[in-house]
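With one protein chain held back, the other chains of the complex are shown just where they sit.
Labels run A, B and C following the written order; every chain starts at residue 1.
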């Protein structure tokens, strides 16, 4: 099968969906050239630097029957749009009693490792998870990003796509044929029986690398990729932990009230799964600090395959 | 000892600290009358409805040696200020290498039960917990709110005080003498040996009421009030659970990636505490929905003493 | 452009409907049948009615926390409005929204909004939708003097001006934002002044003169439909009542100021106009119109009271569309 990058796969999803449905349009600062070239500046608009306005405009246009895509670019820039996200987009369908649909795709890059320091290195998806009313995807492969983005664009709700900066150039197999991946289905990226690593985004690949190392040590690791954060496929994760009895959650975000805390709690609060736990669950996350610039500092902050492997060994020792 | 309301206790904290320190000043839409009367409109300013500007202005003034208090009023209104909170206030001390202090108090009311519907009924503290660089208090009594607010105003960092709407008129003992409560110390509001309820804000009182009911059923409940969300006093909570072996977390916010998930995970990920757990921990939280207006709907959404008691019974049955 | 006497009487009927509806809502709020908060539009009716009577059903509007007037002016059903205030399942939002969140997308009413300045970006998106639809539709944003100092105002005006979006930005300058005066909060005397900074027309109008409001709005609508872009319309008006109907609600406004504005009541003014110069409304007709409106409001209350509360479990519905 052909190999394309994660970034290319995302672009394909947008292109195909814009061809398929005239009501899809795209707003962002500096509209992406391939989309402008194909669809023109009326459907692919370069905007002033006013992400709050764009985010709200999407709501208005969606309520009028369109399917806007708003690319915030870095997740950092969506914080100027937080009122529109928290107070409007996440609640509007509900507080109006479901009378109208608001199909919107918001898109943001997340993560660090780029030496861009605190403001430009963030993975704040859990902030949005606590809200009710937003769906969220966090794909880890070119295949997943394309299939999930297509479902997200077709979904009748506001969906945020968080896409890892570190994965933009990552290559993987993507079929020529059309396909979609339903929101809310976790994917078991590797089967194993001794310990479950629930890994998010870039850390899926670090977890798979750690699994190789650990296999050589006789530890058989299962790697589960939730792919969608809301709705979360708790059952796939719990079933894995019921099988292995051990849980590691690996996330590029800090641990505190993170997606990692939610995943750990979904596992431990389920009595049947709790009963199968052989050891305390463990989060392998970024240190709970803003992200520093200097390479020596930044590398110290983020989890990676070695820290995951160390976490697994610790959990196996319990 | 004299009894005063939660709201009055907060006002006393502000008044005393403004008397004590000339660099403390106050910005909000519609400046509070008692403070305006005592300190004048230069130190207690009524502002245009531009919470983003106020939030950022606090950073600038703090960096110049002042100790601003910004009252966002409802937490809802701080989402227009989220860029200043997330990208500036939480990171600025760190990303500038600690060269200057930014002592700021941000204040917000949280919670529901007021029939104000989705936009005006929110408890989103966990959104801020995932950030690093902000301290946060969530007091449950007049005594705590006064003592914690005084510490927060004196703290050299940005601190957010989340104050429960339902508690504004709640009365409790507050001494005439000056006192402060250090940030980061949980308080055991009731001792017990069978089950630990970690309850937040208004739910502390619901948990205490549930504890009375359960005592009659022979269940001895310990109620722990973290009081401060960041830094969280994990050790007091863990020690309680090591004693009781059972954990309920009661929160007016929705569960997903909430403070409740963090507290549950702090307990379960600690091997020594995990080893003492006799049952799966349980969250008793709001339903994961925006808050509806109609009383029948709203009452269905929030946790209360009955739901807490039911949660305890379920955990005891495991 | 002449406004026919029929149309003027229709405007009067809508203005009086807003007033009677809200008087009743306030009473029932204080009595405990309506919950949360109620913000009355009374005194400002000429703005909503003057503007909306310049629109077609297909045109879209967005409102504020003070939203009943805009709903009624755009043609909303009083029964479903009142049922929403009463928290019943027959309400516009099935009881999920209440006073601050009434919407009716079928009549182009994109919702009241509890966030000050929260509607500006949303309606600008509706303006973009209208432009992309290419059917000559128009979008109208109502907002307060208080909202005009918030950032989203600036972003929306700049974008709408850039793209010549068919939007009317109607600022209801009632001189106060809660207890803060526009004189304190807004750095210029006239908010319409700010239009020049976006290269678009800024018009000031007596917001208590429904015919003037209608005229100004009609011109802006014509500009918008012709593809000439947005207009900022500042309506000078006043609320007769405190910020909310809460019995504890403070009010910092000078009594003389209130008294002076009560004399400029927009309904009295239109009645006088119709009765006087034109002789188009006699006392009996006006009385009959008022009775009819009172009946309509009463029927709305009865409808609300006869309607069921939603089932508690309905709280779990409508989080997501499926």
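In this text, contacts are C-beta pairs under 8 Å (C-beta built on N, C-alpha and C of every residue); 3 or more make two chains touch, one makes a residue touch a chain.
Keep in mind it's a predicted model, so treat the numbers as computed, not measured.
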| item | value |
| --- | --- |
| Shown chains touched by the chain that is not drawn here | A, B, C |
| Listed residues A:250, A:285 or A:301, member touching the removed chain | A:301 |
| Residue touching the undisplayed chain, where the options are C:153, C:238 or C:303 | C:153 |
| Candidates A:50, A:219, A:248 or A:312 - the one touching the absent chain | A:50 |
| For chain B, the residues touching the chain missing from this view | 25, 42, 45, 47-48, 50, 52-66, 68, 83-84, 87-88, 92-103, 132-133, 135, 156-157 |
| Chain C residues that touch the omitted chain in the full complex | 149-155, 157-159, 161-162, 184-188, 193-200 |
| Residues of chain A (touch criterion as defined above) contacting the omitted chain | 29-30, 46-50, 52-53, 76-77, 80, 114-120, 287-290, 292-301 |
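In the analysis below, only the chains that are shown with their structure count from here on.
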| item | value |
| --- | --- |
| Centroid-based (C-alpha) most distant chain relative to chain B | C |
| Chain A and chain C: spacing of chain centres that average the CA atoms, whole Å | 40 |
| Centre distance in Å when chain B and chain C are each reduced to the mean of their C-alpha atoms | 37 |
| Residue numbers of chain A (touch at least two other chains) | 83, 87, 94-95, 132-133 |
| Numbers and ranges of chain C residues touching at least 2 other chains | 93, 95-97, 101, 113-115, 151-152, 319 |
